[in-house]
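Okay, so here's the structure we're looking at.
Omission of a single protein chain aside, the complex is shown with its protein chains in their original locations.
Per-chain residue numbering starts at 1, and chain names A, B and C are given in the order in which the chains are listed.
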Amino acid sequence: WDEPVIMEMGRPGGRGQIFPAPESEVISSVGGDLIPGVMARTDRPELPEITEFEAQRHYLHLSQMTLGMMGVSLFGTCTMKYNSKTSEYATLRPELAEVHPYQHEDTLQGVLGIIHEFDGILRSLSGMDQFIFQAGGGADAAYTMTALARAYWKDKGLLGQRTEMVTSAQSHPCNPATAAAAGFKVVNLPLEENGYPSLDALKAAVSDKTALIMLNNPDDMGIYNPEIKEWVRVAKEAGALCFYDHANFNGVMGKLSARELGFDACMFMLHKTFGAPKAGGGPAVGAFGCSDDLAPYLPTPVVVKEGDHYRLDNDRPKSAGKVREYWGNVPQVVKAYAWARGMGAEGIQLASDISVVANNYMDKRLSEIDGLAISNSDVKAHRMEMTRWSLGPLAEETGIGTVDFANRMADYGIDPWWMSHEPWIVAEPFTPEAGELWSKEDIDLWIDVVAKIVEEARTDPEMVKSAPHNQPVAQVKGDVFEDPSQWAMTWRAYKRKVMGDAQADRGAA
Amino acid sequence: WDEPVIMEMGRPGGRGQIFPAPESEVISSVGGDLIPGVMARTDRPELPEITEFEAQRHYLHLSQMTLGMMGVSLFGTCTMKYNSKTSEYATLRPELAEVHPYQHEDTLQGVLGIIHEFDGILRSLSGMDQFIFQAGGGADAAYTMTALARAYWKDKGLLGQRTEMVTSAQSHPCNPATAAAAGFKVVNLPLEENGYPSLDALKAAVSDKTALIMLNNPDDMGIYNPEIKEWVRVAKEAGALCFYDHANFNGVMGKLSARELGFDACMFMLHKTFGAPKAGGGPAVGAFGCSDDLAPYLPTPVVVKEGDHYRLDNDRPKSAGKVREYWGNVPQVVKAYAWARGMGAEGIQLASDISVVANNYMDKRLSEIDGLAISNSDVKAHRMEMTRWSLGPLAEETGIGTVDFANRMADYGIDPWWMSHEPWIVAEPFTPEAGELWSKEDIDLWIDVVAKIVEEARTDPEMVKSAPHNQPVAQVKGDVFEDPSQWAMTWRAYKRKVMGDAQADRGAA
Amino acid sequence: MSTEPRPTQSRSHPWMALSAPGVIDEMLAEIGAPSVEALFEQIPQDHYRKTPLDLPPALSSEMELKRDLVTRLKRNETCEDNLNFLGAGVWQHHVPAIVDEVVGRTEFATNVWGSYQSDHGRNQTWFEFSSQLGALLNLDVVQLPVYSWGCASGHAIRMAAKITERKKVLVPQLSDPERLSVIRTYCQPQEMESAIEVVMVAADPTSGRLDLNDLKSKLGSDVAAVYFENPAYLGTIETGAAEIAKLARAAGAETIVGVDPISLGVMAAPGDYGADIVTGPVQPLGVHMQCGGGAGGFIASRDDETYVRSYNGFLVSIAPTLEEGQHAFGLACPHQNSYGMREYGNDWTGNSTYLWAIAGAVYMSLLGPDGFAEVGRLIVSQARYAAKLLGEVPGVRIVWPDTQFKEFVVNFDDAGKTVAEINDALRAKGIFGGKDISGEGLGVGQAALYCVTEVHTAADIQRLADTMKEVLS
Partner (left out) sequence: MSTEPRPTQSRSHPWMALSAPGVIDEMLAEIGAPSVEALFEQIPQDHYRKTPLDLPPALSSEMELKRDLVTRLKRNETCEDNLNFLGAGVWQHHVPAIVDEVVGRTEFATNVWGSYQSDHGRNQTWFEFSSQLGALLNLDVVQLPVYSWGCASGHAIRMAAKITERKKVLVPQLSDPERLSVIRTYCQPQEMESAIEVVMVAADPTSGRLDLNDLKSKLGSDVAAVYFENPAYLGTIETGAAEIAKLARAAGAETIVGVDPISLGVMAAPGDYGADIVTGPVQPLGVHMQCGGGAGGFIASRDDETYVRSYNGFLVSIAPTLEEGQHAFGLACPHQNSYGMREYGNDWTGNSTYLWAIAGAVYMSLLGPDGFAEVGRLIVSQARYAAKLLGEVPGVRIVWPDTQFKEFVVNFDDAGKTVAEINDALRAKGIFGGKDISGEGLGVGQAALYCVTEVHTAADIQRLADTMKEVLS
């Protein structure tokens, strides 16, 4: 489809949605012109004027121009799952879609019950004592932890003193970023050759200034820190709270318990690990769980069960305050519950096995392609559910790097790979993750495409550099993205800057 | 997507859908091996073994390889309508989807009420006295008419004598075909130069052997028979029943009343005229309506209202018998009801105006393309909502015909046109219909594509002949379709005939 | 740009682009016509209707329309909120969510018919429907579905009559009156010259199965076909199927078998016991009941040119393309139907239920061989369990307790209540009892046909039995 921008479509007076006029008894009762003159809109917003069918067709065309889950995506750190339409359709029913969070709890027993049941499932998987689902994603759950730490230390009267958060240089960016946004000073521990920071570095970093530590394990390189229990011991000895960012839970589901390892709190990504859709970036849920010691500081409400009745507990005087309005992205919680029930304990454990087997199969096949290098090549042990790889050797040989690959992969109907949050650690990085969703045929296809592009990089590098060639649009010229005189985040701005519409000045700088 | 046939996919033991084992109390109560040995299946059906995700992805790929309503379709005789998702979603609700036709009528008051209301709407549009919706399409409604005629004449004791059905050579094939299948002899009246049969021909054809006449008007050429009232008078004088096939109702909605023109019965296509989806060929509905005189012969059940209560009337001793089980494709009736309510009387009349305006605009623009000819070019009056055209001149000049055009149009994201049910009447025919759905831009785009292919036919006929070039698959080699040794209506047959699988012989001839 | 919204009366309709202000005038100008009326010049003035339209007021906004639809539909009670045991041609089976998704895609649930050139994906899905159903049936030819099982059987009988040039069909006494009525319509009243005579074959009262002696006595050289179902209308399994087919073949008649495809994971494929033509419902293959709107019927046969040339509808064949090694799909024998040959075509065809072919393709691909085995086993187990528990309720007798697949006849002659009364009482307790077949002339007394499928748990069945005990006590 050669699809115009919607702002160019339509005709004067075209309508896609009509609303009735107020009933005559309403008009005769309240009259017109109900908005005070000074606040009444006098211009006509420049929106498209199209039919319902044109809106439908336009957006269906755009959906067809979106790979979505139609290709093969071994996208590291995102843990592609099958998103069951069974649970999708259940949550679209009026019984959930047309429900208001302020309804009386007697009218919400269905959804409160599901949340409570799922809380129990996560408690078992983590060893924690209470979960909440208010956070809108993994980063928000990390933020929840920082807010909780503030409330905890404030309650202890030490918030002025406990001002630091310690993490690894390889932890997910959301950990240092949320801690900083929460007002903590971030201490990053550098990685050693074995792929994780040394215990000595940790010991040097923690002190009575440390409010908390935030860690993933295994990390995005697929490397597991075998000293993690000792880390937690050391941090707790210094009085710090310990938070386990379980973003990479998939490879260890049913095998590790955050609480047994000593952590005070942890978070799970329901939109990755637990089969709710990622949907191009949310709505998502970061399920946050903690020990009974920390539970008084949780954002409210917390779903609790009393007898056969479920209710929302808002009575937490020490609460850290809300990180987001309401109780969370409830439909995603229901989908995660459905995933956990559909898998069962056995299925969840099997999924973890499969994702690690699949990853190692993928590693094995990638290792056979000349020009690719695994990160921390000295680490000989098998990696967990994802592995960081490098195109460094190939880039030196051909000039084709990981961005070029990403551009070219889409031409094969394959989702471009994930590179890395820390491109400075490994040259030309990419981070594939096999997970338990894909078939052997899918993984083989994906690797075959990588091998093919490696070959193309040697035989026809220009073609790879100018990719994509097989997509709705050609390669984007990225210089506008950093140029204030050219970037245009709306059609208004585009008209003003690029199309030179002199009328389009309102609302500009 | 380069999508395999599903029979080639999967792996042994792969599962897309699981069912639980019977509960232990069931097994202990009834045991196993419940199918008598002689009827128990001993082979394993050769079905694919795939995951839920693979089934989903496969069929979503196939859906993306289907133009569906994504292009522009001016497909004559099909009257493309906007199919509101509002009504689609309403009918997907359990309140209709999970309802059984044998439920007690007290539990069906919602849907019975809708059917009755819609019956009333069609009564007003046609002047008939009672509608039923049992017929699964327009042809089935025509068949209903023939069954009704049999019951009528049987009741009069004249079924042995009234053995003929008279129609125009240009009527939709379903009329002669269903009449023949019902046991009537078909009398086809030839067309005159003005595009319809002469009144004299009719007079010569009808007699005391005529059971019924079946007619469309306007016909698929967009020509209206101005003598239709006289036709009905003549036929009825001979005692025949008169059936109005209202397939082409769109251009005359709110303007003509079948009953006022004298007809005894008529039918409407809810999946064309009334905004229910055609869905690639059904489920559809041919709404059949008739006068009180014919109502006793209707297939049962008939929805009737008594006081505030709706019920199914099965008590019609003279009923012609059923043409199909149950009451009809109920969701499509609901969608048609929704369409009629969403349009209202004013909207329905406007739609008729628009479809004729749009058709004449289309005719005007087509007439400017050299190489195309309108049917019955002596008829100077404006056509109704569709027009039969001919590529004859262009075909003589270039050798490119209407089939080649159809093959090539899809390359432009445009649904190939409808040719004709009667290719012998007009050379290289095509029958475009503009309807009220499409925008002027859509119609212009469609005509521009036709003009472009006309140009291609002159400059690069080979390219047009070998089209499509821009579709998932190349032009089909059609010789297999008439060759018993090659055609393969199932993968089993394909394996046996083409892949030479010697094992695949069971079930063959 | 005006500052005020346009007045309501002139606003354009969201379903018609050309209703936007001014567009029609613009087009009239290009046409060169003075007015819209002028374009209707073909219609004589006295043809125009005189009675003004009298329609309910327009619900012009989507919001009002949705409210109207939902409010009305909520007056229905559903088989989701009630425990349902109605079957008899429309059955409550589990519909996988993926089926709903695929069938609901606008590319498939489209307003268009869709030509072969533009709809490769749809064509392939159709072929996959036929291919998978063929694998269940062990037959090589499957036509795209017609309106219903009854219609499929009607067409099949007419095919047999055409092939054999005979005009009589034998059908079981214990037939579904709904389906039988359709078959009779297809066979025409006896007054028609081309009528096919419908002759009933008695049932063995001890088993509900076909009485082979009665069959033999009626199987003459004038019989075009023997039609029977397996499982049959009353749920019984026809163990004599192979024998019936053998007898028919010996008499030069076709064997037409109606089968429920959901039984074919555990029941023998009709292609394996001598069926020449097979029909059946498509609704069990992933189509919601929809108040009967989920009906559809398939026709299948061996791959013999005689049969293929006598189909009435659409046969989708795989075929090579101009590109070496590629395949595509198209219509085999496209000219033999009524679209191509009007009254000289095979029977007649028209819009049918092809969307259900898409549902069926997805459904069968999800189940695979093991899924069909599991669902078949589950259905027959639950049904037998239900028969057993109901049979233990005082006043209740299961007519043929051990021969059914998913349906079975429950007799209440000893209960002192009619089926209608019992069903009213059950309904008050949220249960839709079996179909009342007392008045169908089947000789089974006050009886109901109960249907139990995979959606019924043991607890559901226990609830039925307990409630029945209460109702009858």
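Operating definition for what follows: a contact is a pair of C-beta atoms (placed from the backbone, for glycine too) under 8 Å apart; a residue touches a chain by one contact, two chains touch by 3 or more.
Values in this document were obtained by computation on a predicted structure and should not be read as measured data.
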Self-check item: Contact list for the unshown chain, restricted to visible chains
Solution: A, B, C
Quiz item: Out of A:I213, A:A240 or A:M409, which touches the unshown chain?
Solution: A:M409
Quiz item: Considering the whole complex, which of A:L189, A:I223, A:M386 or A:V449 touches the chain not shown?
Solution: A:I223
Exercise. Could you tell me which of A:F131, A:F249 or A:W327 touches the chain that is not displayed?
Key: A:W327
Quiz item: So that we can see where the missing chain sits, which residues of chain B does it touch?
Solution: 11-21, 42-44, 46, 49-54, 56, 60, 84-86, 88-89
Self-check item: Missing-partner contacts on chain C, residue numbers
Solution: 4-6, 11, 14, 62-63, 66, 70, 80-81, 94, 96-97, 101, 106, 265, 366, 369-370, 373-374, 377, 454-455
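The rule is simple: only the chains that are shown with their structure count from here on.
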Practice problem: Please find the two chains that have the most C-beta pairs touching each other. | Solution: B-C
Exercise. Could you give the separation in Å between the centres of chain B and chain C, each centre being the mean of its C-alpha atoms?
Key: 17
Self-check item: For chain B, residues contacting two or more additional chains
Solution: 52, 56, 60-61, 64, 69-70, 82, 84, 437, 439
Exercise. Could you check chain C for residues that touch two or more other chains and list them?
Key: 13, 15-17, 23, 60, 62, 96, 98, 100-101, 106
